[in-house]
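Data first, discussion second: the structure below is written as structure tokens.
The complex is shown incomplete by one protein chain, all other protein chains being positioned as in the whole.
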Amino acid sequence: MDTTQRTSAVTVPKSQRLSYRTRKTIGRVLYHIFVILIGFVMIYPLIWMVASSFKPPNEIFNNAKSLIPNEFVTYNYPNGWKGFAGYSFSNFFKNSFVISGIATLGSLISSPFIAFGFARLRFKGKKLWFSMMLLTMMLPFQIIMIPQYIIYHNLGWVGTILPLVIPNFFGGAFFIFLIIQFIDGIPRELDEAAKIDGCSWYGIYTRIILPLIVPAIVTCGIFSFMWKWDDFLASLLYLNAPRQYTVSIALKMFSDPNSGSDWGSMFAMATLSILPIMLIFIFCQKYLVEGISTEGLKG
Amino acid sequence: MKAGKTTGGPGGFGAFINREQVAGYVFILPFIIGLVCFTIIPIIISLCLSFTKYDILSAPVFTGLSNYVRMFTQDPTFWKSFRVTLFYAVVSVPLKLIMALFVAVLFYRGTRLTAFYRAVYYLPSIMGSSVAVAVLWKRLFAVDGVINSLLAFFGIDSQIGWLSRPDTAIWTLIVLSVWQFGSSMLVFLGGLKQIPVSLYEAATVDGCSRPKQFFSITLPMLTPVIFFNLIQQTINAFTAFTQSYIITNGKPLDSTLFYSVYMYRRSFEFSEMGYGAAMAWFMLFVVSVLTALIFKSSNSWVYRASE
Partner (left out) sequence: MLINPTLKKAATVLLAGVLAAGMFAGCGSGNSGSTASPAASSTAASSAASTASQAPAAGSEAPAGEATIRIAWWGNQLRNDTTTAMLNAYVAENPHIKYEAEFTDWSGYWDKLATQAASNNLPDIIQQDYAYIAQYHSKGQLANLTEQVDAGRLDISDVSESILSLGSFDGQLYALCAGVNAVGMLYNTRLAAEAGVDVPLRFTYQELMDMNAKVFAATGVRGETPGGNGGITMMSRDVGEVFFDVANGKIGSSEATVLRYFQQVKSTITSDWSVTVDVMQESSTAGVENSTLSTVKSWNTFPGGSNMMAAHQAPMDDELAMVMYPAVDDATKESMYLRPAMFFSITESSTNKEAAADILNYYTNSEAAQDLLRAERGVPVSSKMADYLSPQLEPVQQKIFAYIAEVTEVAVPFDPPQPAGANEVNKLLDDLTDLVRYGELSPEDAAARFLPEANDILAKATA
């Protein structure tokens, strides 16, 4: 086990190996204990949520400290899944997937393209547009919410998913900025060389830069999907009919401060709602870290 | 927009579209369209609204600078929320970044076990700020919550409701922010990925120790992503809304009243959209100045391969 780990690790200097073997083993054990302990603290709240989803509703708060339900029940899941007024969670999940998927696709098509323009080309007005982009990152959503709504309303988009996905096809400031930072890390000599070979700017983008920034694009993809998945207020404003609702809206409807809340169902569905993002992360992180590796940058 | 287009003969459309000045605009064109259609107009409207009294249900009435005057001179809650946000940002951003960098470096190597650890440490960030997290956080820090039980286990009898004390409540939100360090960690991981292995190999040959490698290679090469994370998290902290809104709603005694929560309260709960717009513009001003400062300073500490 030890050796297989070592061969795949890139940074461990071979020279240190033998002399510190015993010390290292102890260190390793301590390290794993430490990491697991902190890891438990990190996911304790998550475990609590999952545990609560298997408790009967009256136990969730009265037996809050225990992670093990006094009475183990599973009915929160079917109860929650059946949703509201005939619209089940399969419906809400489908909506969330469609919206998050299209929006993410849009961001991933446009953002690297725009980022390349900002990172590599020199043109008049670039500074201005760049500061504009930063500005859009700083703008609290609540304050442009009403003007934006009126625009979308006049476009006839309210009640459809268009306001939630179309803007993504024009790039997200955060993603553009992130990708710019990555492109900045790629030596300019690469594109200079391509230029001499007769590559156009568009060729440099598709052939040189794009393959090199895949990790950044994957990162953006994870964020984009996750944020859309969690987004509540915008979805609420623009989707009128319950059949269009997303998971994040539906989760909120289990609770009402003035009457009863079905916390058991809420926790059950909240547990399910993080599964897709968890799977995407587990799938993508492999790709992020082991994927395209470093040969592209041998420079 | 494919490279094929450039074959349109010398001096023709191909050459035109490939001129740096033109190509630059071609690349950022989608952004400009989106910006003008979906952001600029709303921003200008919100600027206009900041000079009005606007209750949403009826037309805005022009009131000049009165919103700004009232904000700066007659509204102690405005300053209170500003101080709370500033404190939150100053404390949570560095903590979060250090945590994210630490975990990223710790779990960078591609073994199965580290991949598992990484997933575990990333999980909290996946939970976002949903109702579930809000309920959870309240239970954790309640008088009869888990934190106090833990303290009791160590012999400390605490009857503190951590979210109920004006001096501790903000810290629970800071802990929440640091707990969800995942997005910064991902960006760091991506940055680590980009550091050429050859650098480490050379350093190893020169007999550099691991910690020394971290400070002389990893950290400098990571500065572009550190810079990015710093900007992003600073902006995030200043515009933070959901945590305070769904967990404490500013309580107790406004000690967790984030700026944007107060802005939201003014705009929607008190129906003073004009005042809210003025607050938004002040926030925009403050954050732009801060961002500009970070940008200015970046020349002296951010490594750029391309320059």
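Annotations for the structure displayed:
In order of appearance the chains are A and B, and numbering begins at 1 in each one.
Here is the rule we use: contacts are C-beta pairs under 8 Å (C-beta built on N, C-alpha and C of every residue); 3 or more make two chains touch, one makes a residue touch a chain.
Every value quoted in this text rests on a predicted model; they were computed, and no experiment measured them.
Summary of contacts with the chain left out: across A:Met49, A:Ile99, A:Met145 or A:Ile274, the touching residue is A:Met145. If you put the hidden chain back, the residue from A:Tyr202, A:Phe232, A:Phe267 or A:Phe281 that touches it is A:Phe232. Although one chain is hidden here, its contacts on chain A can still be listed: residues 57-58, 60-62, 83-86, 145-147, 149-151, 153-155, 158, 232-233, 236-237, 240-242, 249, 252-263, 265. The omitted chain makes contact with chain B at the following residues, 41, 45, 48-49, 51-52, 54-64, 135, 138, 142-143, 159-161, 163-166, 247-249, 251-254, 265, 268-271.
FYI, only the chains that are shown with their structure count from here on.
Rounded to a whole number, the gap between the C-alpha centres of chain A and chain B is 14 angstrom.
Considering their complex, residues 5, 8-11, 13, 15, 32, 35, 39, 42-46, 48-49, 61, 64-65, 110, 113-114, 116-119, 121-124, 126, 129, 132-140, 142-144, 146-148, 151, 167, 169-171, 174, 176-178, 181-188, 199-203, 205-207, 215-216, 218-219, 222-223, 226, 229-230, 248, 251-252, 254-255, 263, 266-267, 270, 273-274, 277-278, 281-282, 285-286, 288-290, 294, 297-299 of chain A touch chain B. Contact residues of chain B toward chain A in the complex are 1-3, 5-6, 14, 18, 20-28, 30-35, 37-43, 45-46, 56, 106, 108-111, 113, 115, 117-124, 126-133, 135-137, 139-140, 142, 144-146, 149, 179, 183, 186-187, 189-191, 193-194, 196-198, 200, 204, 210, 213, 221, 224-225, 227-228, 231-232, 235, 238-239, 241, 260, 263-264, 267-268, 273, 276-277, 280, 283-284, 287-288, 291, 304-307.
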